[in-house]
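Missing here is one protein chain; the remaining ones are kept as they sit in the complex.
On to chain A.
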């Protein structure tokens, strides 16, 4: 594995090590939620509503008396799944579009670039809102809307990488030896362009989690009782003065997760020395 050395290098730094440990903890919460959460996420107990943190409910309870810690642990599942799935779709589609546009050029490239530049000029949240307005709220449509919102970024990045790479001598050399377009694209160009795309994808996952939380906050994402950090914050606004923990703890979960992703991503960029390649997209 050609990136194994890089990973070791990242994990050896304090920033990389700490953020990686935190992210692994979040991922474990998401995967093992049903085993480690002390309560079910949807059990209501109105007599125990709005309780402050205690030994029984470590992070307190929300306005329906549901255990906040359990809901945050389950919420990690929603946030990470939406973040990873939506960015995954975005990368897959964006890389294909960008690679084809950058490699073949011509009318197709001009069309793709025009659409990409158009969406690029709007904030991601606006694009996501437009698509949710069209296809309706819910977890699936959130994921699709987020993936569309980030499509432009990956298309642009891939296109610029491919355009730079296709003039490399080794690409010409394989064409000189009779390689087909498919061979050149899939064996040489895309693998060489992949590193900055993967790093950008990691950082975008952090942004996608925030976007998911924002959409959830507006009630456009996961529908109750499915726990989502954004929706939990939204319900906490009503009780912000009598039970501030309801809004604070999900907010902390979002902030810490996204900060950890960004810090880890920064270290990876540093270790791979690809800041310039990411910027010129």
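In this text, a contact is a pair of C-beta atoms (placed from the backbone, for glycine too) under 8 Å apart; a residue touches a chain by one contact, two chains touch by 3 or more; residues count from 1.
Please note the rule applied: contacts and distances are computed from a predicted model.
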Review point. Going by UniProt, what is the name of the one chain that was not included in the view, given "Cytochrome bo(3) ubiquinol oxidase subunit 3", "Septum site-determining protein MinD", "1,2-phenylacetyl-CoA epoxidase subunit A" or "ABC transporter ATP-binding protein"?
Key: "ABC transporter ATP-binding protein"
Study note, to complete from the structure: Of the candidates A:81, A:160 or A:192, the residue in contact with the absent chain is A:192
Review point. Which listed residue, A:179, A:202, A:256 or A:274, touches the chain dropped from view?
Key: A:179
Point to revise | Sole contact to the chain not displayed, among A:47, A:107, A:121 or A:169 | key: A:169
Exercise for review: Spell out, residue by residue, where the missing chain touches chain A.
Suggested key: 2, 168-170, 172-180, 183, 187-188, 191-192
